[in-house]
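Structure provided below as structure tokens; questions to follow.
Of the protein chains in this complex, one is absent; all others appear in place.
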Amino acid sequence: MDNALQVKDLCAWFGEHQVLKNITMDIRRNSVTSVMGPSGCGKSTFIRCLNRMHDLTPGFRVSGEVFFDGRNIYTDRIDPVLLRRKVGMVFQQPNPFPRMSVFENVAVGLKFNGKKRSRSEMADVVEKSLRMAALWDELSDHLDRPGTSLSGGQQQRLCIARALAVEPEILLMDEPCSALDPTSSARIEDLIEDLSDKYTIVVVTHNMQQAGRISDSVAFFLLGELIEMDTAAKIFTNPADKRTEEYITGRFG
Amino acid sequence: MRRGAPGNPKDALFERTTAVFAFGVLFLAVLLFALLVRESLPSIRKFGAAFLVTGTWDPVAESFGALPFLYGTVVSSFIALLIAVPLAVGSAIFINEFAPEWLKAPVGFLAELLAAVPSVIYGLWGIFVLVPVLRDYLMKPVADHLGWIPFFRGPVYGPSMLAAGMLLSIMIIPFILSVSREVLATVPRIQKEAVLSLGGTHWEMIRIVIGQHCIPGIFGATVLGLGRALGETMAVTMVIGNRPDILLSIFQPGHSMAGAIANEFTEATGELYLSALVEIGLVLFLLTFVVNLAAKGILKTMVSRASRGI
Partner (left out) sequence: MHAIAFRRRAADRATKVLFALCAFAVVLPLFLILFDLLWKGARELKWTLVTDLPHPVGEPGGGIANGILGTLTIAGLAMAGGIPLGVMSGIYLAEYGRGKFASAVRFSVDMLAGVPSIILGIFGYVLWVLPMKRFSAWAAASALAMIFIPTVVRTTEEMLKTVPVSVREGALALGIERWKTTLFITVRTASAGILTGILLAMARIIGETAPLLFTALGNQFWQTGLDQPIAAIPLQVFNYAISPYDDWHDKAWAGALVLIGMVLVISTAARYIARVKK
């Protein structure tokens, strides 16, 4: 099985302050990888390096390499805009675009990526994406509703549908369930499992039980370093590193 | 900072396009100032600094002194402040501290409405309602009985410094009111509650806490109001009488800088006449600019002090 992403010696700085130290990891295709660790360990920063979201952060510096599709994304020849269409992201706070309907929200990525599509083509993609996000049955008659009028869990699934509509290969999820109630969380977890057949998914989470439920691999971060990465089973039953053990048994963080 | 490849030129182009428009605005502001100076130069060269203190305005003899207009603008504005500030601050206290909840929004709306009324309509009302009423019920009686006081000397025609000041005060109250309300709202609840819990009355709480806290902010609101009053044209020129004399009595007509420009611009024959009028405009421009800058400075200091919890 090949790797969707390969990270080699990734370091990152906010100004003078180093936030990621020599991260090296492989992320297998069509797997679910959880990134976990206490607050401030760099997990969100790390995931945002994978789709170059930090390009917009003034004072942010990166060294090392991230290989996607055989090429290092941090070279001048890579267009970050095109990259982000292949590596999608879902955020902690659901952020459907205000003043746009459900339909428009899902279609917006398509509308603005340069290719001209007819209304019926867009409608097909919207339906497909909403089905994948398990929203079609609920919303097929309500596509004109404002995206912001949905419940929290629905909004997050809408954001997932929106990300899927541009047909990425990888889906990055930054604590997607933190702002949701347990029932909605559970639905998102089911969704992640379903999606992992077709997509490579990297999930940042601080919920260890969730990581255990949904992941194939788990990466444990602490103070900007990757301490340990292994299958979920191994990490949670027999971690190799003492710090991992302390974290999962609740001694800190 | 690594930058991407394609797509980026378009981003830069968009940024640059918006920057061009922004530069356009900057350019217009500079152009305004430059044109004012350029057209004033003949008058500046001829009269120099004496322009501001000479009291004679004689288009026929081509002798121009702006003092009557300066005097009128400043005096009418100060009368306006004298009336407006207590009323506006008192209303602000009433709305914020005493008014029941359901009253707050409508009253705020009404104050906004006052600000939306065009100046010429204030002037219209001033000519036909305010001036006659003032003349018959206030100025004539007072002039008859207290006319020995130089400020109240007659003869009373109606159009006067006082009428202009009163009309101006109505027009600037909404601005002083809204800023005062914001200033009052910055007072920390804890301090208010502290005074009340020690047995102070509502008025004592206002006097002590608000008096302590809000003086700079209210001062800033006042200066802001002054800035607006100085530049007001139509309403003032319709009720001030447009007489370029410097008289002590507020019951007598006067003039204003904006009014001079408004009345005489189209009749200005000769380059010097026009240049003198533009120079009045330049003086008015600089005066309001300095006053507005001062108001902003005071209010900004107050905001930063409030956010630091002072």
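Things worth noting here:
Going in written order, the chains are labelled A and B, and every chain counts its residues from 1.
By definition in this document, a residue touches a chain if its C-beta (ideal position, glycine included) is under 8 Å from a C-beta of that chain, and two chains touch if they have at least 3 such contacts.
The shown structure was predicted, so the numbers you read here are calculated from the model rather than taken from an experiment.
Check B:258, B:276 or B:298 against the missing chain and you find that the one touching it is B:258. Remark: the residues of chain A touching the chain excluded from display are 51, 53, 56, 81-86, 88-89, 91, 93, 95-100, 108-109, 112-113, 159, 162-163, 166. Although one chain is not drawn, its touching partners on chain B can still be listed: residues 7, 10-11, 13-15, 17-19, 21-26, 28-32, 35-36, 39, 86-91, 93-95, 97-99, 107, 110-111, 113-114, 116-125, 127-129, 170, 173, 177, 199, 201-204, 206, 227, 230-234, 238, 258, 261-262, 265-266, 278, 281, 284-285, 288-289, 292, 296.
In this section, only the chains that are shown with their structure count from here on.
Chain B has its Cα centroid 56 Å from the Cα centroid of chain A.
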